[in-house]
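As you look at this complex, bear in mind that one protein chain is not there, while each of the others sits in place.
Moving on, here comes subunit A:
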Amino acid sequence: MDLSQIYTQLIMEHNKNTQNKRALDDPTIVEHGHNPSCGDDITLNLIEKNGVIVDASFTGSGCAISQASTSIMIDLIKGKSTEDALELAELFIKMIKKEIEDDNELEKLEDAVAFENISNMPARVKCAVLPWHTLEEALKK
């Protein structure tokens, strides 16, 4: 296990970044997600207008992986349609499961590709996918 593949500079920056970790005035969708075994606990706030995610934020607590993954996801989905956001969620989960055959597909995930190596650490996979599962739940309502 190489820790530097997991705790990368990008992930560390997002872990400490509080820009996306804030309350949101009048969110249209609020979804709670948690990992009962370890205590990662996030609340995802979205403002959706005409099928587009115009603003997003989160509150809660958890490990560096879960917090950074949530922050990076928020950067990625802001301004996207809900369909595109769901597609990204599917893609991210496929990446973690090592089910992507064409590496070009990964480009769409931008900074979230930083979590590709988490699949080598089965104990931490649930931390990285928590925000994406929460997003799926939020948008499927």
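Simple rule for what comes next: contacts are C-beta pairs under 8 Å (C-beta built on N, C-alpha and C of every residue); 3 or more make two chains touch, one makes a residue touch a chain; residues count from 1.
In this section, contacts and distances are computed from a predicted model.
Asker: The hidden chain: which UniProt name fits, "cysteine desulfurase", "Secreted protein", "ABC transporter ATP-binding protein" or "Acyl-CoA dehydrogenase"?
Answerer: Hidden chain identified via UniProt as "cysteine desulfurase".
Asker: Can you list, in ascending order, the subunit A residues touching the missing chain?
Answerer: 1, 3, 6-7, 9, 12-13, 15-16, 37-41, 61-65, 67, 121, 123-124, 127
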